[in-house]
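One structure, as structure tokens, below. Some questions next.
One protein chain is absent from this view; the other protein chains keep their places.
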Amino acid sequence: MKRKVLFFISAGLLLLSFYMVLVFVPTEKDMGIVQRIFYYHVPLAWVAFLAFFVVFFASIGYLVKRKPRWDHVACASAEIGLVFISLMLLTGMIWAKSAWGVWWIWEPRLTTSLVLWFVYVAYFIVRAYVVEEERKARFGAVVGIIGFLNVPLVFLSVTLWRTQHPPLTIFTDGLAGSMMATLLVCLFAFNFFYIYLLAEVTLMKADERAVRQLKEKSIRRNS
Amino acid sequence: MAVETNPAVEVKNLSRTFGTFEALKNLSLAVRPGETLAIFGHNGAGKTTLLKILSTVMKPTGGEIYYGGLSIAADAENIRRRLGVVSHRSFLYSSLTAYDNLVFYSRLYDVAGYETRIKHLLNQLGLRSRMYDKVGTFSRGMSQRLAIARALLHRPEIVLMDEPESGLDSSAMDTLWQLMREDCRTIIFTHHNLERGFQAASRVVIMARGRMFFCPDIKCSPGELEKAYASSLETA
Partner (left out) sequence: MREIAKAFTIAAKDVLTEIRTREIISSVVVFAVLVIVIFNFAFGSNQQAAGLVAPGIIWVTFAFAGILSLNRSFILEKEEDCIEGLMVAPISRESIYLGKFFGNLFFILLIQAIVIPVFSLLFNVGFFNIELVLITVMASVGFASVGTLFAAMAVSTRARELVLPVLFFPVITPVIIAAVNASAAILDGGVLSSITQWLGIIGAFDVIFLVASYLIFCFIIEE
């Protein structure tokens, strides 16, 4: 029941955001149409980092409580986070190409996100190569914790590194009212969408585990 | 008025699952100080898992374990001080010499005057001549003997052994038990050979499918043991 509510709220907000980004908000004077990607890029970034925080929190929860539920949440949030951060990097690259003519710049936020992308991937690689289910969850939790602690340090070091180069401004003026409104709607939409996805994928993981256990039990009974 | 002494080792409702596989199910066992307990059981009965949990390497998923009244959960380090463990693998570093290995473990266990202790044990186990040879050059039997020396360095009160006689010839086996009786009070070991295990033990039990199948308080007769073992195999 709660999931249905979440689904409709996020679907509604997402549709609203499409309208606002594509129709409502005026075109920005410097960058033109491509600038609209900004309204997705920022929420994607926010949710990706939020998702990773949830991985961190759930990982600690798992190590302390040892209940599979925590691992399902961590793994689900990591999967969603990986998708969001990939999209964030893609939108960032499209933005960079049209704003500065290059596909990639070593700017603090992008670089930190790139490193985070690698940490997410490491999370799944470690899990993939561990045989036992309980150990898989434990090792994943360790990666989730260490990886998250690393994020602020990466950001700091890249920021310090890049201050030695001319800074790149995102906007020369502030955000107009309509732009701010659009951005906020997108932010809300993605947040709700993330929460909805997290609920769905977590339950899916619980189901997957139940199926695995049934399979194991029946194999053992028949052998 | 009878004085109740704490059992040397007490296991209460121990369980351990790996995914869906229940390696140990609600297992309970009490071992009195001074007992030499032999644990028999079919392959996969859970003997090795039980020993691993008793030696604190593995944590149980349920249940409690007490050593002389002290719980493992609270006092693991203190308990390990009095524990000697002989496992399937030797815990020995192959690139180091026998002497290096034993000095290392002596330091970990705070063994005072370890030089003499090491020489004494190596003499007893017939390894004195190989003291400065790398363990990698040892045969299976020699590593097993050295592993026993390693386990007994600190004169443990309680010794846990998984198939201790594997790889040993009969004279080495005799030395093994003689050394055990010298320093250790309580011994818990597994064995695949009913006769040999029965000979060495003061009490025998049988495990099957993660549970205690046959758990008499005092040592049964060889005939009883054989019968019980045969029926334990049927449940497997």
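In this document, chain identifiers A and B correspond to the written order of the chains, with residue numbering beginning at 1 in each.
Assume a residue touches a chain if its C-beta (ideal position, glycine included) is under 8 Å from a C-beta of that chain, and two chains touch if they have at least 3 such contacts.
Values in this document were obtained by computation on a predicted structure and should not be read as measured data.
Here the chain not displayed is in touch, across the complete complex, with A, B.
Contact with the omitted chain, checked across B:N78, B:T137, B:N193 or B:S231, is made by B:N78. Note that of A:V5, A:L90 or A:I125, the residue touching the chain absent from this view is A:I125. Across the entire complex, the residue among A:K65, A:K97 or A:R135 in touch with the chain not shown is A:R135. Looking at B:L92, B:A149 or B:V205, the residue that reaches the missing chain in the full complex is B:L92.
Mapped onto chain A, contacts with the missing chain fall at residues 63, 115, 118-119, 121-122, 125-126, 129-131, 135, 138-139, 141-143, 145-147, 149-150, 153-154, 156-158, 160-161. Listed by residue number, the positions of chain B touching the unshown chain are 52, 55-59, 77-78, 80-81, 83, 85, 87-97, 100, 104-105, 107-110, 134, 150.
FYI, only the chains that are shown with their structure count from here on.
With centres taken as mean Cα positions, chain B sits 50 Å from chain A.
Looking at the complex, you find that chain B touches chain A at residues 18-21. Residues 132-134, 212-213, 216-217, 220 of chain A are the ones that touch chain B when the two sit in their complex.
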